[in-house]
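As you look at this complex, bear in mind that one protein chain is not there, while each of the others sits in place.
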Amino acid sequence: KEMTVREALNSALDEEMSADPKVFLMGEEVGEYQGAYKISKGLLEKYGPERVLDTPITEAGFTGIGVGAAYYGLRPVVEFMTFNFSMQAIDHIINSAAKSNYMSAGQISVPIVFRGPNGAAAGVGAQHSQCYAAWYASCPGLKVLAPYSSEDARGLLKAAIRDPDPVVFLENELLYGESFPISAEAVDSSFCLPIGKAKIEREGKDVTITAFSKMVGLALKAAEILAKEGISAEIINLRSIRPLDRATINASVRKTNRLVTLEEGFPQHGVGAEICTSVIEESFGYLDAPVERIAGADVPMPYAANLERSAVPQVEDIVRAAKRACYRAVPMAATA
Amino acid sequence: KEMTVREALNSALDEEMSADPKVFLMGEEVGEYQGAYKISKGLLEKYGPERVLDTPITEAGFTGIGVGAAYYGLRPVVEFMTFNFSMQAIDHIINSAAKSNYMSAGQISVPIVFRGPNGAAAGVGAQHSQCYAAWYASCPGLKVLAPYSSEDARGLLKAAIRDPDPVVFLENELLYGESFPISAEAVDSSFCLPIGKAKIEREGKDVTITAFSKMVGLALKAAEILAKEGISAEIINLRSIRPLDRATINASVRKTNRLVTLEEGFPQHGVGAEICTSVIEESFGYLDAPVERIAGADVPMPYAANLERSAVPQVEDIVRAAKRACYRAVPMAATA
Amino acid sequence: VETSVPFSAHKCEGPSRSVETTPQELISFFRDMALMRRMEIAADSLYKAKLIRGFCHLYDGQEAVAVGMEAAITKKDCIITAYRDHCIFLERGGTLLEVFAELMGRRAGCSKGKGGSMHFYKKDSGFYGGHGIVGAQVPLGCGLAFAQKYSKDENVTFTLYGDGAANQGQLFEALNISCLLELPAILVCENNHYGMGTAEWRAAKSPAYYKRGDYAPGLKVDGMDAFAVKQACKFAKEHALKNGPIILEMDTYRYHGHSMSDPGSTYRTRDEISGVRQERDPIERIRKLILGLDLATEKELKDMEKEVRKEVDEAIAQAKESPNPDPSELFTNVYAKGYGVEAFGADRKEVRAALP
Partner (left out) sequence: VETSVPFSAHKCEGPSRSVETTPQELISFFRDMALMRRMEIAADSLYKAKLIRGFCHLYDGQEAVAVGMEAAITKKDCIITAYRDHCIFLERGGTLLEVFAELMGRRAGCSKGKGGSMHFYKKDSGFYGGHGIVGAQVPLGCGLAFAQKYSKDENVTFTLYGDGAANQGQLFEALNISCLLELPAILVCENNHYGMGTAEWRAAKSPAYYKRGDYAPGLKVDGMDAFAVKQACKFAKEHALKNGPIILEMDTYRYHGHSMSDPGSTYRTRDEISGVRQERDPIERIRKLILGLDLATEKELKDMEKEVRKEVDEAIAQAKESPNPDPSELFTNVYAKGYGVEAFGADRKEVRAALP
């Protein structure tokens, strides 16, 4: 059976709303318009305007309202039309949501989900293409999830909604329409994935490639090409950026002795940098080659198609980096 | 001669305002109150309310106005009472300031400085203690500076104001009152430091310690203790977080073969992670021990003095980490 | 009793000036406010003795807002405020020990010493903090009101904010949404006429805060008169349950500087402060009423103040006995559910913990 990521998200929302009357959805165009990207299709009809709320284009205001409602014990799901607009409300995500449980010594928990498409889409330019994974995942008090497949999307969104803490849920517009095979177990309404656990999407023994969201697909494609050239790549789908599954990553690197990190966002202080550092901290002696980092180019996103293409990682970048990691078996050679 | 960081910043502002009529200062309490931390003392009197503007407590509004004024060609210096409040205006810093020159292919440059105290102060709790170095420095289009000493403060602030691009200038409240020796050259009104260059605060040969802002002082203290135990630490004062001076850092590590990164902010996706990764990328074969990362604890800042102390790096943490790096000369031992 | 000055109303009919009360209420207003006053003065001393650190914003002068509001509502109604939160916490049923222990960062504090002066909460009686970011509590408070309406609880939320905060854009965003959804949200602008060192008219083109809701109704209230506050809050609660948001502007005054680092005398004259103390002090107003109505003698009131002082001193002594938080508390409450994930201290190879 196949399911698109859009259907996966929609059904996860639907099921959690039907299971728990405290769950409600708010955001721009989520109701009558059925969602800017149609993720909330049919929900207004099913749950009514009390539980599916169209908001004005005022992110700070409605996000703060969502967080306040979570203080009271409701379970809001706040949709950002894209995460770029979450910057208008970021103070509420960081200061009002992430820190309240700690500051109140556990009195004020904040069961809220902030979700929407994150990162680059196609041709939308510099202001609409940023990846916020590294920013949010730097902040204690938040949990940050990033699904790749439909199974991820269903399992992680359901986990996020049920979780008692604020969760930043990073989707990807370009994945919404993609279809993935889905297991019977995963379509069950009780299905749920654990927060904080990565998934080995493909086992391998020569090099570990970490990725999240759309980049997992590229990594899998790269793995196929590499396989043809005799390199067996292990692909880790991070799923959770915070908590980061250091154990799975390190175990894999201790096996393959080589690491390529892959992400779409800006490189500096990115997810790749953290993963590299975690591996250096825990598995330094196991590394047979320098860690290779593939990331978005260190420039604002350009509009022109040719420039845009060179601003985000391509399959050939991953293949090249993996090969570099593999051919340089002796650490000393790396710095020659 | 000695000078406090406060005097250094105040004199730098004063000199640049007197040198260029396009420079003006805006922010909360910068005028009649002389600055919440008295950085702008005397400037209202000297330059008048046209050039020293007290704003309402509306960061999004006044930051946007500052950026718009920079579009037109003025050189605003926008003070945030602390950088925690910059989150209310972060969309203007990222989307309106950092990206405009790129999106307009060079038509709209944005010569603006965003400045104010950043990171932990003393006893101000979770909402007033965050370090924004890693966030801002992840964003192409911004330059991010963090002075430690009075010389840094003068030289870098003057450089920031003269620079044609948006600069995020991260001060530290606890340093404002600290006195530093200052050279004759550095008190000259023509004094200016290069953007993008780190400073070796202390030469050493056994281990490299990178730090910025207040943490440089701790690193220097740690170096003294380490010296007594026969370990010679090289202390790098980063000064510029973006651009990051990879060349200086890597050159030092290639000499010492050991690295400790030090910062006050949250560890995940932090400055330390980036530095570690840069060194792995460029000098992997030179490392004789795993990189040691010292950073703020991965929790919101607690208020109680004893907890707060354990949430930010202490001299003994640095000493311990440096020793670990030095005693583990053989990489393999690191993973024992 | 009569309120001291008439209410000014915007887009609504204000309440009557005559307020009902009882001798008990009068006495309890006096006692509660005297306790608050004494508590804040004591916090001032503790700060100067370096037993309280960081920011500390005192409420003395504004006590009538806290007690008047509380008198009009129940603990099922919610209150949320900014960093100037000690007295609101007390009014909602918090104890002096919890206050002082929190201020000193001790285990017995209302946030176990982890929050500090600006982050008091008492969720079990509807007090949702204690927020350090100017203006942020306004959407949060509207969110509480949203949840009340969503849950079909017939209660309201009072959101307190300052004259400085009144210019924040998120207030206008939250108010618009609240009006569209007809939330039982009462926005209470505590206009103490200064946001830090900035006089209201320097920060606001229109400092008529009760009218700043434009399309939303508002009421200007003498915030130094606990009865005016009570009357207005009762009126507002009824209004909000029926019609949605309303703004109450409380005309009040803070005697202390903005926080402990502000002497509070560079941007206003000493005459202004002492003028308010003499003519509008909320405690003195009640004292006069009590004496005028012969409900207690001057001596009885003085004794009450002595009692209050003793209570405060005892609480401080107790708070000093309370130990610092256990070091392990560094890693508690980061999450409600930490999944046992490993978290790190400054030196991660030395300090790490499994998050509860």
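Letters A, B and C name the chains as they come in the text, with residue numbers starting at 1 for each one.
Throughout what follows, contacts are C-beta pairs under 8 Å (C-beta built on N, C-alpha and C of every residue); 3 or more make two chains touch, one makes a residue touch a chain.
Owing to the predicted nature of the structure, the values given are computational and were not obtained by experimental measurement.
Across the entire complex, the residue among B:M3, B:L25, B:I39 or B:M103 in touch with the chain not shown is B:M103. For the options C:I27, C:L180, C:I273 or C:L295, the residue in contact with the chain missing from this view is C:L180.
The chain omitted from view is touched by exactly one of A:A97, A:I241 or A:V312, namely A:V312. Residue in contact with the omitted chain (choice from C:S206, C:T266, C:T297 or C:S328): C:S206. Residues 167-173, 176, 179-180, 202-206, 211-212, 214-216 are the ones on chain C that touch the missing chain.
Mapped onto chain B, the interface with the missing chain covers residues 24, 50, 53, 55-56, 58, 60-74, 91-92, 95-96, 100-109, 111, 140-141, 143, 163-165, 194-196, 243, 246, 281.
In the full complex, chain A touches the hidden chain at residues 28-29, 32-33, 36, 54, 56-58, 60-61, 84-85, 88, 121-128, 267, 292-300, 302-307, 310-314, 317, 320-321, 324.
We take it that only the chains that are shown with their structure count from here on.
With respect to chain B, maximal separation of chain centres occurs for C (centres as means of Cα atoms).
The distance from the centre of chain A to the centre of chain C, each centre being the mean of the chain's C-alpha atoms, comes to 40 Å. A straight line joining the Cα centres of chain B and chain C is 36 Å long.
In chain A, the positions touching at least two other chains are 60, 91, 95, 102-103, 140-141, 281.
Of all residues in chain C, those that touch two or more other chains are 111, 114-116, 119, 131-133, 169, 329, 334, 343, 348-349.
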